[in-house]
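What follows is a short report on a single structure.
Omission of a single protein chain aside, the complex is shown with its protein chains in their original locations.
Chain IDs A and B follow the sequence of writing; residue 1 opens each chain.
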Amino acid sequence: MSRTTMDLWVGVFVAMGIAALFFLALKVGSISGSDIQSPYTLSARFDNIGGLKVRAPVKVAGVLVGRVSEIRYDNERFQAEVVFTVDGRYKFPTDTFANILTSGLLGEQYLGLDPGGEEKLLAPGDVIKKTQSAVVLEKLISQFMFSKAAEGEPAPAK
Amino acid sequence: MADVFRKMGSMAINGIWQLGFIARFFWLILVYSGQSFTRIHLTLRELYFSGVMSLLIILVSGLFVGLVLGLQGYETLQRYGASDSLGTLVALSLVRELGPVVAGLLFASRAGSAVTAEIGLMKVTEQLKAMDMMAVSPIARVVAPRFWGGVISMPLLAALFSAMGVFGGWLIGVVVIGVDDGAFWAQMQDAVDFRYDVLNGVIKSAVFGVAVALIAVFEGYDCVPTAEGVSRAITRTVVSSALAILALDFVMTSFMFRG
Partner (left out) sequence: MSEPLVRLENVRFAYGERAILRGISLSIPRGKVVAIMGGSGCGKTTLLRLIGGQERAVGGRVTVDGQDVAKLGRDALYALRRRMGMLFQFGALFTDMSVFDNVAFPLREHTDLPAELINDLVMMKLHAVGLRGAAKLMPGELSGGMARRVALARTIALDPMLLMYDEPFTGLDPISLGVIGQLIRRLNDALGASSVIVTHDIQESLQIVDYIYFISEGRVVAEGTPDEIRNSADPFVSQFVHAQADGPVPFHYPAGDYATALVGGAG
């Protein structure tokens, strides 16, 4: 094996390896850091965040605009505080509504934003005040059962 | 009873002694690594032997693992009507776990054992001693280039394994079974994050590369210089590498993917 053939093969090998890394980065995965340009952070408080996780998508009208960067518990308000980064190209009015939604019936949970009609825009670091908590299935079921029971109760008293 | 404790004690002392010995050897390799980069052809040659020579087995195994993942994954997912998520399943299992781990195991048995055998034979035939007598450090000239060759090859091989596996999963899922092509890739891209999944997988494979390369050169350099000693050293390389990979994988997974 002469040195030049060896060098050629090593070159081919390294090129293939790097190509595979690029394939994994671009085609298989999505680069989360670089497709969000000049990001800024906002936050929102919720009574219950359900199964929302860090890195969950933030969507407006179904379009991905950012990701959840931090979830913490506010000891004074007894609420969950969700911090998320948003692409600097997108602006939202101050009366934007934040929901925790589920994609599909059993899919992952994400943060949905509904822009309102205000003219003033949210500045970096602002807190969204209007929020709606996650739908917790157990609560929904128990509510349904209680209302069924309430419907059934008056009958024997008749 | 005392005998049992004595045995355990001697095992513990031996283990710690061995660990210290490997650590010192690792340090020596790092100290004598200059030549591996100033005379790059030394390392290129080892890249050829550990990287290029492992290419075939890595690519073929990656393809087959991907094919099996595609078949089994589809079988399970379609029961829940989630066959569109096939891409996610294949890609995540490969990029996070199977790529680094299986490629590491294959690399240990293909390239690691070859390195141990080569260095062991050089020791048996007194080539290392002869080199030392010629005022050429065997660690700088023989051990360090083989170590770096392994360290550089491993992440590339793991990436190739994963890429080939994804291709295999696509082949079965989309071409053979008929999962929607767009859904396959879109769901995959949605779920696989570059920094969280891909980069962590690359870090894993790099760590495995260091572990396997270090074990391989150490066992070769440390072997009893007889034919039997070399064959034992080769066995030890494969066994210790496999254990090291699986243990390190558990530790790293629990740090990386807790959320």
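In this text, contacts are C-beta pairs under 8 Å (C-beta built on N, C-alpha and C of every residue); 3 or more make two chains touch, one makes a residue touch a chain.
Since we're looking at a predicted model, the values are computed, not measured.
Trainee: Please provide the labels of all shown chains that the missing chain touches.
Mentor: B
Trainee: Touching the absent chain in the whole complex: find that residue among B:Q78, B:Q127 or B:T253.
Mentor: Of the candidates B:Q78, B:Q127 or B:T253, B:Q127 is in touch with the missing chain.
Trainee: Touching the absent chain in the whole complex: find that residue among B:V136, B:V175, B:A227 or B:L243.
Mentor: B:V136
Trainee: In the whole complex, what residues of chain B lie against the chain that is missing from view?
Mentor: 118, 121-122, 125-127, 129-137, 141
Simple rule for what comes next: only the chains that are shown with their structure count from here on.
Trainee: Which of the residues in chain A end up touching chain B in this complex?
Mentor: 1, 3, 6-7, 9-10, 12-14, 16-18, 20-21, 23-25, 27-33, 53-55
Trainee: Quick one: which bits of chain B touch chain A in the complex? Just the residue numbers, please.
Mentor: Residue list for chain B touching chain A: 41, 44-45, 47-48, 51-52, 55, 91, 95, 153, 155-157, 159-160, 162-164, 166, 185, 188-190, 192-198, 201-202, 259.
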